[in-house]
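There's a structure below that I have some questions on.
One protein chain omitted, others in place.
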């Protein structure tokens, strides 16, 4: 059985032909490959029973890569996104937008970004004049996404926006419209949809290895500390654990099945005596019913030791990622009856930088004029479900979508 | 850290002193131990860094053991319960009650049960006249539990009844009253409460290894086949997957935390075109809210490949059993930050026959005149929660307990 | 793929037809099955994608079982062998031979053995007069095996002897001759050859799942404590870690491959300042070369924290048991390329009592008049290899077999 393509490129190609995948927003991909003229592939020296080696790349030369402006220099930018350019094939960082010029200068020095390409929030629109910038990556607090996507779209640059897309479906709709009007691409940074273990699991599902899909069980939870952080302020975050980490469960329940939910039941918990949870929920559990009978049962918390997993239950097998949703160290296992024994099978899948894969997908969309697999509409769908979750928790009633 | 006591006896003793455990219904145990006079313990020959060896038993001689009448010779009796007597310390099978005399005779021959101690359902009350029988183990379809517990109590024998206790809380209340009036003990066969991995997990919780408990996530699901089996007939089963396998999730959420739920939200699924699910639900997901903020998110199905796990989430660690609820092969793992790394810790716990442990607990209660840890009241509590689950699924509303 | 038969009986049948297995001494089995007339098998109620349930047994009625006399009441008898009768199908304990009559009386009381069937070493031969005793199980220090097998054979009872068979190949030869002359069966208690995970691994090998077998790597080591124990006295043990725990590696290297070694290189270590190792080696590493090029690289120690594993390397896959050789908790995993990924596969195999399986095999041999799969000759082969190991360690030279 072939779980996932060995290179990200062939993953894109196979995605293009998988009809079921298209329902999750996967666009048609071209067959040409950037920089094929510089590809070097070596012969296989190992026996045919060994895993094939592949040569990474071919990497696009610096001067042909898609230049990104990174907007916001918080922990995600510094700890994950900027380092990811080092294993990118088609992308490079060329500009920084930050409210802290001194910090931005240090970062620019580390990543070889020209000191003249540091911008503040006030002169953000000057990105329009920087021809090196082809894409803007919004890595700001959720409550600022709408403004910076809309302002960014007006510069004529393509927009990659972190998840959650916004703080409401109304904002999300506005962002989609603004990008359409400006004729720029809009992609939401659902990194897990580009991550190899998730791709392999999606393939198990589409190949029918689990039988018919019936259940999805998941938790994505962690222990928040500092009560002063923006994630705990409603105006900046739009909510507590649900839009931040719970969103991964929700999106995976949709993405991995290719189905859209029709009913929601949910509960939230907001303790009265905890300074961290004055404005937002500490935890949330929700159950999604899909038309086929497939059901997702999810829980998320900001007051639990980091706990990240998902399990998919089909009529003839189950599959599990534990951890799931992690930046590093995701593991996949599935289990079915093989002859007389239940066999647990763990495909050994090489870790790839998810942010590099995600940015390279957007770069490729720009280079080849195709639509992203996770466009604004993908983010909008999640916002509509999250609004139903909050409504059900508030009313204590089942909510139809 | 000491996870669980190495012998079941010392487990009982430690349970007796753990106050938190008492909330889950654990009774005071005596300090005397049956058959101590025949105990043989050997010196330790291995180094102190090795796990200590212990000698099993001391087994009670046959003639001092508690004799059980097994009522019902279905798969649970034949595949699990009768073989379990082989590793029991205090129990022995001495009578069979079955509607199929030829089958009962074969089984009696295998297990050394006297041919004269085979009874039918009509002459079930004749057990009263068999002095070898001290306990009756009801292993019938759920819908017959009430009748056979009530009739059994009248024989003056103590009653061990399989889970679910009944098909309604009303029946359960009646059964409790009947046994009280007859002055016989009533225990519900929650085998997992006697199983070593569950005991070790319960101990992790009570020792605070997980911090404060916040979440419980679990699935107990399997793929039913034969549409003609009694589990799929409402009058015999009282429901579908929920009272049969989902009950394990519910009971574990209560037992492992020592808390009782206050609110329920739930959904069930009963496909229209599946012959198996004409009378009962195929799947059910439910969310339990407990007063402390602890939340249980559970799913159960009769139309999914066997999938059995539970995860407990605390403020500083998580713990997982995968599989959980199984007759064999349960595994426990927990994870916390230790210095700079998250450490996943897998205690290597020797498998014990859960049915032997459960029956020996009841035997000991009878021998020593103490109350079972899982009395009728424990089963009644679960029935009340299950009724709330069905109500929430039917009304689409949150239900308070 | 079918790894192992679900019942031990069908394992015997499949063993009978597997030619490769025959080279390891597997005898032809009859097709009749003891107590078939009392077999009860239930219908399958689960879907076909679930593992089949099987009913244990059919257990032979007590009065038709093979009665064993247990000779020696040390930790192996008390902690493993006597409790194993509880899950045995064809065997029962009927007599005890011990130098400590009080201890024997306590044990007899626990296991329902008649007080008149307790013997001392001096009147051991009186077993001849006890018609209930059909088999004698020798569980004495190694240095006493020869005497008690030879004396036992003269009683006309069949002999099951613990491993290592003796303290030298000369003794082993004498024991074989004595049993042949007395026309009694002689079996060596290689429990791992009857253990389900080992059987499944043997089947992977014979089915070619690993390709051609090339390598075997293993350790079986533990930390000894009490310097006064008999295992550390050469006259009683015949050696240190090698004949006791290292023998498992050696026997598995032979049994799992079906090949016999032709060359040996080895080293031993006996520290000068450790009271435990005045007479015997503390550790030993050895390398066995087999004619096909298959090589076993093994290590064993009495001065290491319990460490038990084996790995088999074939041309297209590897397989591992970790732990291996354990009384409980053995696990099997194998790994091969499946499509684009290396898949690690863990068959979920239910634990069975190895001593029950082993004793039942011997009981069946007696009941049906067939030869044991692990006869005296199997033990003799291991002694010859162990003598070559010691010779190589002493001379520092490769030794041919």
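So that you can tell them apart, the chains are marked A, B and C in the order they are listed, and the count of residues begins at 1 in each.
Heads up, the rule we're going with is that a contact is a pair of C-beta atoms (placed from the backbone, for glycine too) under 8 Å apart; a residue touches a chain by one contact, two chains touch by 3 or more.
All values reported here derive from a predicted model rather than from experimental measurement.
The residue touching the chain not shown here, chosen from B:74, B:271 or B:347, is B:347. When the missing chain is restored to the complex, the residue among C:171, C:259 or C:303 that touches it is C:303. Touch with the chain omitted from the figure is made, among C:295, C:330, C:343 or C:374, by C:295.
Seen from chain C, the chain kept out of the figure touches residues 210-211, 214-215, 217, 219, 221, 223, 263, 265-267, 269, 271, 282-283, 285, 287, 289, 293, 295, 297-299, 301, 303-307, 309, 311, 313-318, 320, 322, 335-337, 342, 396-398.
Where chain A meets the missing chain, the touching residues are 35, 37-40, 42-51, 53-62, 73-75, 78-79, 83, 85-88, 103, 106-107, 109-112, 222-226, 229, 231, 305-306, 328-329, 348, 350-351. The omitted chain makes contact with chain B at the following residues, 1-6, 47, 49-52, 200, 211, 315-317, 335-349.
We take it that only the chains that are shown with their structure count from here on.
Same-residue interface: chain A and chain C share over half of the residue numbers found at their contact. Summarising the inter-chain layout, the chain whose CA centre lies farthest from the centre of chain B is A. Centroids built from CA atoms put chain C at 35 Å from chain B. Here the spacing of chain A and chain B, counted between their Cα centres, is 42 Å. Separating the centre of chain A from that of chain C, both taken as means of CA atoms, is a distance of 54 Å. In chain A, the residues that reach two or more other chains under the touch definition are 211, 315-317, 335-337, 342.
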